[in-house]
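For this depiction, one protein chain was excluded, whereas all remaining protein chains were kept in their positions.
So, chain A:
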Amino acid sequence: MELILVNLIDGLVTGLLLFMLSAGLTLIFSMMGVLNFAHASFYMLGAYFAYQISIALGFWMGLLIAPLIVGVMGAGVERYGLRRVHQYGHVPELIFTFGLALLIEELVQFIWGKNQMPYEIPEVLNFTAFAIAGNSIPAYKIFMIFISIAIFIGLLYILTKTRVGMIIQAALSYPRTVEALGHNVPLIFMGVFGVGTALAGVAGVIAGPVLGTFPGMAFVLGSIVFVTIVIGGLGSLWGALVASLLIGWITTFAKSYNIEMEDILNGIGIATPEDLSENLFRDLWALTSPQIADILPYILMVLILIFRPAGLFGKRHS
């Protein structure tokens, strides 16, 4: 029973981390209609910058400065890269971001090398906050939860309660009209892109010490972020949040409990075949939930696309 509570907390941490990545991506996607393949690369840059800054100025300055640098870089990419490619259509944009992702990975390897970086949790947070039945919950995880929730509330407030947010929302759905009303839509796009990548940067800064800072970190997280925004519904902040948490909890619980396919099949009334080694479906029978935990989100995405193509909270029907 206690383990359920522990897993809920772990899943929450994973989910919120995913949310910080997908929140930026979903805004960018709905705005430009293009998947930013390099989004996870900005997450990686955040971790590396923060590591470099933390050596000189400590973790907290890293948390403050690194996302800013990443955000400025993101805005620069939009202003001088994507905007120029935009006129040629979506495919060149897609290829541009794809190339950018490869470029950033090579660049990171070139500067920092291919090894893991010793990016550490700050001393003040390096203790056990509390323990549930022998399972300690590190204080850093609590810190991660608070940071992500603060960011979510902040974003939600800006997008729904402020004038800037309303213009952004309007620009997302009717860019021409907003432009005709005298607003600088390209500037808004650049701003959203910058903030989106900065959010990815924040995620990198706080995830780097726990998930490892290495050149493959963008690749590992890259595809799951896209799955998240498709499940949540493109352009929806709430959707991104719900989908992230859903994925966080599903994968955590699937890994924590050894649910065997045999038990499930037996449970729904299919008897185990006598001789499994000769059986056509022997791999299916031998499956356990930790083995398939990481593909469950993809299965969920396929189901969502079939039954609710716009995503859980999606509004666009194009």
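We take it that contacts are C-beta pairs under 8 Å (C-beta built on N, C-alpha and C of every residue); 3 or more make two chains touch, one makes a residue touch a chain; residues count from 1.
In the analysis below, contacts and distances are computed from a predicted model.
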The chain dropped from view, which UniProt name applies: "Branched-chain amino acid ABC transporter substrate-binding protein", "sulfate adenylyltransferase", "Peroxiredoxin" or "Cytochrome c-type biogenesis protein CcsB"? "Branched-chain amino acid ABC transporter substrate-binding protein"
Of A:M117, A:L155, A:L172 or A:V227, the residue touching the omitted chain is A:M117
Of the residues A:L102, A:V220 or A:L284, I need the one that contacts the missing chain. A:V220
Residues from chain A at the interface with the omitted partner, ascending: 3, 6-7, 10, 13-14, 109, 113-120, 128, 131, 133-136, 138, 210-212, 214-216, 220-221, 224, 251-253, 255-256, 258, 290-291, 293-294
